[in-house]
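Let me begin by handing over the structure; questions about it come next.
One chain of protein is taken out of this complex; the other chains stay put.
Chain IDs A, B, C and D follow the sequence of writing; residue 1 opens each chain.
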Amino acid sequence: MIDYHAIAPEIILGLTVLAVLIVDLLPVPKYFTAVVGLLGLAATVVPLLTLGLCESLAFCTETGDRVMLGNSYVIDDFALVLKGLFLAATFVALLLSVGYIEDDRYWQGEFYFLMLASAFGAVVMASSRDLLTLFVGLELVTGPTFLMAGWRKGDPKSNEAALKYFVIGVLSAAILLFGMSLVYGVTGDLTFSGIRAVTAASTEPGTLLSIGVILTLLGFAFKVSAVPFHFWTPDTYEGAPIPVTAYLSVVSKTAGFVGLLSLCYLAFAELRDLWGPMLWILAALSMTVGNLIAVRQDDIVRLLGYSSIAQGGFILVPFGAAVAADLTGADLEQMFFATVAYLVIYAVMNLGAFAVVIAGANRIKSTAIADWAGTSTYAPVLAGLLALFFASLAGIPPIAGWFAKLAMFASVLGVDSGWATVLAVIAVINSVVAFYYYAKVIKSAWFDPVPAAIPAAELRDTDRRIAPSLKLALALTAVLVLVLGFYPEPVGLLSEVSSTFASGF
Amino acid sequence: MSLLAALSTEVPLLLAAATEEGGHAELGDGGGLAAAAWLIPLVPMVAAFVIALFGKHFPYRGWDIATAVMGFEAVYGTFLLIAHLARPIAYEGAIEIARIGSFPIEWGWVVDGLSIMMYFVVGVVGFFVFLYAKGYMEGDIRYTWFFASFTLFAGGMLVLVSAPNLIQLIVGWELVGVASWLLIGHYWEDHANSSAAIKAFLTNKVADVGLFIGAIILALSVGSFRFSDILHAVEEGVPALAQFAFWAGLAVFIGAMGKSGQFPLHVWLPDAMAGPTPVSALMHAATMVTAGIYLVARLFPLYLTEGFADEVRSVIIIIGALTLFLTGLIALVQDDIKRVLAYSTLSQLGYMMAALGAGAYTAALFHLFTHAFFKALLFLGAGSVIHAVHSNNMSDMGGLRKYMPWTFRTFVIGALALAGIAPLAGFFSKDEILASFRYAGSAESGFSAAQGGAGLANIVLVLGIAAAFVTAFYMARAVFLTFFGEYKGHGHPHESPAVMWIPLVGLAVGSAFAGFLNVPGVTEFFTELVGGRAVPVLDHHAESFDVVVVVLGLAAALLGIFFGYRIWYPDKATQAERDRFHVRGLYPLLENKYYIDDLYFDGIIRPIRGPVAAGVNWFNGHVIDFVVNGAGFLARGLGKLVYAFDQNAVDGAINASGAFTGGWGELLRKVQTGRVQQYATMIVAGTVLLVAGIVIAGII
Amino acid sequence: MTVGDFFTTTENWVFLLIALPMLFAGYKVVTTNNVVHAVLALVGALAGSAALFVLLGAEFVAWTVVLISIGAVIVLFLFGIMITRAPIGLEVDLSHPRSARISAAVASGGLFVLLGSAMLAEFGDEVIPEAADATRTDALGLLLFQRYVVPFEVVSVVLLAALIGGIVIARRDPSPDEPAGTRL
Amino acid sequence: MLINGFLLLGAALFSLGVYGLLVRRNAVLILLSVELMVAAVNINFVALDRFLGDDLAGGQVFALFSIAVAAAEVGIGLAIILLVFRNRQSANVDELDLMRL
Partner (left out) sequence: MFDNGLALSLVVILPLIGAGVVMAVPKANESAQKMTALVFTAAAFVLSVVLAIQFDYGDASAFQFGTDLDWIGAINSRYHIGLDGISLPLLVLSTFVTLLSVIYSWEHWPEPHNPKAFIILMLVLATGMNGTFVALDLILFFVFFEVVLLPMYFMIGIWGDRAETEIPVFKRVTEMRLYAAIKFFLFTLFGSAFMLLGFLGLYFRSGDAGGIRTFDMLALSELGRAGVFAGSFGMWVFAALFLGFAVKVPMFPFHTWLPDAHTAAPTVGSVLLAAILLKLGTYAFVRISLPILPEAAQRWAPTIGILAVIGIIYASLACLAQTDMKRLIAFSSVGHMGFVMLGIATLTDIGINAAIIGMVAHGVITGLLFFLAGSMSHRYHTREMARLGGNQQLMPIMGAILGFTAMASLGLPGLAGFWGEFMALLASFNPLEGLSTGLFRTLMVLGAVGTVLAAGYLLWMLQRVNFGEPKAEWEGHHFHDVDGYEMAAWAPMILAIIAIGVFPRLVFGSTNDAVVALVNAAFGG
């Protein structure tokens, strides 16, 4: 008997996907499609809440985790929190797209369909507890984004972004598949619980299994654009339409991390000595390389691209803490907690940053940082928001970013290991370097005079007003970064409940 | 006097609450008069601010308040003096203003012989000087401001004198310093003046390092800043104090050296002439320079008692002797009349210090007392001369006797008193000092070698007598060059107004008769006066004149006057004879004040202000900042590097491999190789490496 | 078991008969200078895999390969080749020049060696148990719709998205020309 | 039948696919290489499935899904290739260097 309450979110979202597709064919105003999508996403949240608050709801009979399909699909707090995150992020990304896509000469209703489909994949990934579901979900997240990246068909840059992204994407998908096949072959099971049981039984994992694990994780390293699997990121981010970039850097990236989380803490929980050092290296590399390169960028989107690589590195740091010899359940929960908390806050502030960039590009007609000079003189609010989000990315209190950084540091310092501490120090130095380029943008917007090239009248003309949907997105994210900055408790709670299973069976 | 009546009755009651009970049974506590003595420091301080802020609106633009205040001080001082002589007073009042850890910090006032003597001197002399200043400063650009800072000057001194603890003493000490800085630099439009002011301030500040450290050591080893506690500790021979006493005493003495212009920290005093003459008068007579003497006297038991700072006395006596002799010689060659007086002051301070070193507490203070009168008198006299001829140089003066009779008469009295001619004040005090040297040199005084020793005392005695000769000589020179012969200046000199010469007369009276307060074997007022302290000071007290010293001293003085007459009296000597007086070698040495100023300036100040400071600044910009900026530039450079690699690594790899296979054509091709597969290659390479790592790990 | 034993069982002969041509086909796929040949080589490889699946007793997978991969995908490829006017017939530089090929060969060769060594270490000479009966398609179907229903649904969405998205992306637009790099 | 026979075959084909993906200039051929890699993986899955005698037929099912996904990828890939081709009259990936910096 199927637990409809448990999979209600998937059902609603799936229906939304189809609804969008259909509405798009009907003779109704353009924005209608988007509205349907937004409503669908909002509706999907309802069952999430009922599931999350099950204990305190009358009609909700069976509480606790809902395990189905032979332990391959689970609705637990982690799944719920991440699903919520995916939906919210997609909601904002959709808001960003509305104005953008509609102003664009390339408007196509299918865009929303693709984005929602991709989000659907992410939602599935959050619950999937076996390799197969995880793989398929990942493909559903990725597939549509290949096409979305190329959405600006007339723009060679956009085409190029799509093709590069696609080629690298399929390559890593193939690697992932191969790795999974090896894991399956050695452990003889697809479900995480099964794999864990087998690995727990055997003392030393064989080479083949190790290779399988590594290849599997690499497939996700590509998704989270960890160095040295990041090469596609800047080009794709720069070439793709900005809302798509926003979506890629938040939802798609987060999906990748969800994969890593469930694999590392469930399937390969016993193989910490394997992925700990590997992810330690990836974290250190991603932070350092991403930051150092970002320092050199003069295009704001490309800068955000490298910044998201660096941020990915920060998110990987807690995984790196696994190099510690003996980890208590508390330590593991701390690490898991840190990752989830960082993901949540990162999603908010990064989407905000992209929203600002879209609004600004819309007005300035350029994404070169130099052209943003003096924004504060003609668009103070915009400049203010820019400062807000970039400062948050830099992790400066009292704006949300600081809590993410704090949790991240805490996760590495919490474990008793010299290497972990080294990672912490690397992270500290990086967070200082990072401020340098975030400040570069703030400086340009606030301290520098308006470049002579840009005629002031053009900047002030009113027909470039910001679309209401974009305003809504900006308002949402801005309020969130401030509230979470002063009162991070919500994030803390969500991350805490979602990190319970990290400590083991 | 209703004011004082009120003071002596109400105020103590008012204050009873605020003050903690001081006072000592065997000595009277001085009743309301002493209890209200907090007015002595407070009134002038308040007055100074009042004048500074509102002085302009008063009928005499501030002078009136200032003088009234000094009048009050004089009267109060006199009353206390009388009361004290009637029955010795030792009173201490204090208000706790803070408690640090267990340390109480207090404002307070001490009324005993020593401080009363100072109150009296400062009050009386100050009063005359302020009176005089009205005439002298008439039409000055910053008339009101002058009186404000002048009052602050006197007030600071009174704060210092009334201090029952080291903290308050330091406060007064520095207030005096600041006031002197303001007054010396009164005409700051001229760079030289402000420089002189800074010189005075900094020289004192250097000495203050000593005072600070001394105070800290004393306070910490006794557990209190109070003089009374410190001196009681000396009485009881507290070991904690004895341990550091020598260093404390030395440090404190260094502080005293600064204010009292002891060699080699005397350099600021002559330059202090830059200020208006009344300032010099007060500074040299009653305030500032006496502070050092007062401080040592205040702590005298510390220096007197065996096992404490008694060994510092050897230092004190040597420094004093050097000062009294060397600075006296410089006075011989000065042309600026004020400078002559300035160096004579230094020399006299040397006497006092040396006397303290020799253990002659009373004698030293007695000389301070008398010196205050005649030195103030001389300065004011010089001032009125300068006022008349608009020049400080004696070469522009001469023959003023007939133009300004009052000035002349009083000046001569002062000069003779300074020269130590009986029966004027200077004679008695200087004689006591010389006698004390002789006593110290004699066997029965237990003047141990560590404390200086008899031999040293005798040398100092000789120096003192020689200096007496020198003093007489240059004073004679000053008098003859100024008042005798033909007027060499311009314009028509005239006697100063009454407001200026009346004070002269007043001070002349003092200079003439002050000496009788302490005639060995006859009167002992002064001995009782300064002896009346909570912690008694046991110094040798001569029952009668020491004939030898009297004769030698007088002879030296008369000889000095005679030589002065021979050489400097108009027409008594040819220019050639005078020129012979310019001894080769010695003369330029004196002219240049032993080159000490140059040493300080070129040897210390200039290097520090110049190369050293510049060096530090350079270090800041080029070394520390280099590291800081360097880090920044490094990060960006690294960024560039990594970026270049990130974007071209694979090109590089392929080009490298292409270089040997395909040559140029190959290379050109690579340059536009699609990036996608470079990325792919990187990914594959990374993967292969990781896998290889695993396999190797597996094999091992 | 020795090499000799290996050749005693017929199945191994069959396996080799299929595997070696597959390897050759795979090699041609990545090396031939003729696009159409490459596609045909891939067909060969896929067919070979289908044959192996039959040999392993997984008919359903085998037929899926034949239908989807060989049937649909290859046709799709041929269309793609024609539309993109990829040079049909002999073509000199379908691949990157030699230097690049060498480095690529090293990489992939290395990969193979590493994987191979690990596999040998892991499984040694273990053999696949005799397939008593081939996996019955109806059982597989049941599994698909019970145990694996979620992936199944998801894959359907994947295909739908690919289909629709592909159409949207591939179809010609009213005004395709737009200068590079300009947003909005 | 030796399980390693199948696995080695899979590994070999996979490596060939990697090689192709790295050296082919024409996007269509790159796509072909990817197909080859997927085929290799499928051989692994099915062989292992039989080797393990998995009564959940995990390997076979995985193979089925990977075939479907691969098909979808090919569709997407060809669409993108067409797009690129239309804009630059060539499907050679090594001419994509607009964002070279």
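In the analysis below, contacts are C-beta pairs under 8 Å (C-beta built on N, C-alpha and C of every residue); 3 or more make two chains touch, one makes a residue touch a chain.
Because the structure is a prediction, the values reported are computed rather than measured.
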{"item": "Chain not shown, its touching partners among those shown", "value": "A, B"}
{"item": "Residue of A:86, A:120, A:178 or A:409 in touch with the missing chain, whole complex considered", "value": "A:409"}
{"item": "Contact with the hidden chain (one of B:170, B:475 or B:552)", "value": "B:170"}
{"item": "Residue of A:424, A:441, A:473 or A:502 touching the missing chain in the full complex", "value": "A:424"}
{"item": "Sole contact to the chain not displayed, among B:82, B:449, B:586 or B:608", "value": "B:608"}
{"item": "Identified contact with the non-displayed chain, of B:78, B:194 or B:391", "value": "B:194"}
{"item": "Sites on chain A contacted by the missing partner chain, in the whole complex", "value": "337, 341, 376, 380, 387, 391, 396-398, 402-403, 405-407, 409-410, 413-414, 424-425, 428, 431-432, 435-436, 439, 443, 446-447, 487-489, 491-493, 495-496"}
{"item": "Interface with the undisplayed chain - residues on chain B", "value": "96-101, 103, 105, 107, 167, 170-171, 173-175, 178, 181, 185, 188-189, 191, 194-195, 198, 201-202, 205-206, 208-209, 212-213, 216-217, 219-220, 608-609, 612-614, 616-617, 620-622, 624-626, 628-630, 632-633"}
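The definition used in the following text is that only the chains that are shown with their structure count from here on.
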{"item": "Chain A and chain C: spacing of chain centres that average the CA atoms, whole Å", "value": "31"}
{"item": "Mean-CA-position distance for chain D and chain A (Å)", "value": "26"}
{"item": "Interchain centroid distance [CA atoms averaged], chain B/chain C, Å", "value": "100"}
{"item": "Two or more partner chains touched - positions in chain A", "value": "70, 132, 136, 139, 143, 147, 150, 153-154, 156-157, 162-164, 167, 171, 206-207, 211, 235"}
{"item": "Residue numbers of chain C (touch at least two other chains)", "value": "96, 100, 103-104, 107-108, 111, 114-115, 117-119, 121, 123, 147-148, 151, 155, 158, 161-162, 165-166, 169, 176, 180-181"}
{"item": "Residues of chain D defined as touching chain C within the complex", "value": "1-9, 11-20, 22-29, 31-33, 35-36, 39, 42-43, 46-47, 49-51, 53, 56-57, 60-61, 63-65, 67-76, 78-83, 85-87, 91, 94, 98"}
{"item": "Contact footprint of chain C on chain A as seen in their complex", "value": "10, 14, 17, 21, 69-70, 72-73, 100, 103-106, 108, 110, 113-114, 117-118, 120-121, 124, 128, 132-133, 136-137, 139-140, 143-144, 147-148, 150-157, 162, 186, 206-209, 211, 241-242, 361-362, 365, 367"}
{"item": "Sites on chain D touched by chain B in the complex", "value": "18, 21-23, 25, 92-97, 99-101"}
